[in-house]
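Heads up, one of the protein chains got dropped from this complex, but the rest are sitting where they should.
Should a chain be cited, it is by its letter among A and B, assigned in written order, with residues numbered from 1 in that chain.
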């Protein structure tokens, strides 16, 4: 059996920030991950779990403190910005705040043409003006905006339309990998559904590989084929979307799912977790979740569980996942 | 359903207008609803629907120049619209209290949490500092704040989002309000913390006898918390009714479409989400007819000349739509989500 090269591979990636008084904030704490071609990976977790930092590390928008980042099999961990530049068209990012990501003083056409002007075309030469114009019209059609939008300025658009423009910009150079950081969380529900659908359409038409960073489980479920749940800088559970969301193996995943208020009357009340997420500056020893875990036992506060497969394509970092009668010694 | 006693809050035809470019723009148009004793009522809508403006207008907290509030809002029989500022101030924080969205920015950064709660108590009651602090600590403890006496001495930025929101609720409850207006109280919080705060809000009816007017954009929050719900769209009422009825048999196409466009967490995943095309109109561009008309799948000639009046559908449900009166009500929602645990 031959394995295709992952589009993105992380090997024990860590990102540590130094704080005053010699403290360290371990935002990303040893994450290994593979994203295969055509996959849509959802990265979920609560605020401060390090999911956005990890998203930026994937594209080397942030430097990692240790570990390796491989893009299409090539180690990009320590590449200089200059050597990274020819690879940039292949990996793009969509940000949460659609307004802040667009320069208000430049027209949409101008904003979208910029990457096309800066990066050479597939033949290695600068793109001709006519090629660029044709590409801009193509992009507008792709994200469902009229071509007339090109002449207008960002303020003339609603939040949902601006997010379409941001997506168009990310797609301008035909990337293989798109990392989207909370792309729909600032949008109203009715508009959010439009953008979620757009992402699904684009994957079918362009064969893209996505990483979605999001806190909304329902959105992640709709969009992704695989889900990785993060807690305090580490992945606690990872697997196929339906496996993880229908049969969560980590108590944190289960609590996260149960806590989502469901839009139906008479649903059972949420299982409540105690307290808040601990600070990533002094994270608990042992299992990082044991301070809030309803099933925590003595072993959990002493020994840190490693991510292990409990089924094909389903890994969990828990000493006592449900359904496992005899926990490994 | 028991016969309605005199409602705690009775809002009728509330309109809020602000001047812009020489004319008055109606941010909120003819909104009517009531909140009974010990009841949680949800006010839902997307951004710009006028849900927050409605609450702020009730409390007399809109201070943009030239704002006009008309209609009627009776709180225990007292008219709030046009009430003298001093009398309204005595109600604010006393009988009617508010909770805001972002507990980080909603506390003054330079005072401790305890100081700010004491301040509210002492603004409404003649109480010594010591007695006020004792009540503050007790309230924080009731809200599930660990080590309440020390937490009271901490500054807002030193607390987590969940604790700040608990402190905010403690402050709102400090003078035993009969009505609590909560404006997106959980939007800035993580889901696990949101679940804790919603649980707390649900319990207030029994522990403190408070009614809650819950303003939110999240249909899930409404379903889990509110007994009755009011749906706003572009500053107008789209639909109101008991939450269970509203979710099972929405009478307004907007309510139905909004519910459909939420990605399900259980059951089959739709290939595409049934999204609503387009965006809500801004108050300036609101059409003469039904505001939802341009995005509605059922729009027809009757909808266009004037906004459809609020029609009673039965069992306390009302919708501003012509379909029920034309004898073509919407089908009940396919409750695929209800199948799952």
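Note that a contact is a pair of C-beta atoms (placed from the backbone, for glycine too) under 8 Å apart; a residue touches a chain by one contact, two chains touch by 3 or more.
What we mean here is this: contacts and distances are computed from a predicted model.
> Of the options "Peptide ABC transporter permease", "3-oxoacyl-[acyl-carrier-protein] synthase-1", "Anti-sigma regulatory factor" or "Alpha-ketoacid dehydrogenase subunit beta", which is the UniProt protein name for the chain that has been left out of view?
The chain we cannot see is recorded in UniProt as "Peptide ABC transporter permease".
> Need the list of shown chains touched by the one chain that isn't shown.
Per the touch rule above, the missing chain touches B.
> Touching the absent chain in the whole complex: find that residue among B:26, B:124, B:236 or B:295.
B:124
> Give the residue, chosen from B:91, B:169 or B:279, that touches the chain omitted from the document.
For the chain that is not drawn, the touching residue is B:91.
> Could you please point out the chain B residues that touch the chain left off the display?
Chain B touches the chain not shown through residues 59, 61, 63, 65, 89-94, 97-98, 100, 102, 105-111, 119-120, 123-124, 155, 157-158, 171.
Definition applied: only the chains that are shown with their structure count from here on.
> Using mean CA coordinates as chain centres, what's the chain A-chain B distance in Å?
32
> Could you pull out which chain B residues touch chain A in their complex?
46-47, 146, 160-163, 190-196, 198-199, 217-225, 243-244, 247-248, 257-259, 261-266, 269-277, 279-280, 335, 337-338, 341
> Which residues of chain A touch chain B once you look at their complex with the stated criterion?
The contact residues of chain A facing chain B are 46-47, 158, 160-161, 188-194, 196-197, 200, 215, 217-219, 221-222, 245-246, 255-273, 275-277.
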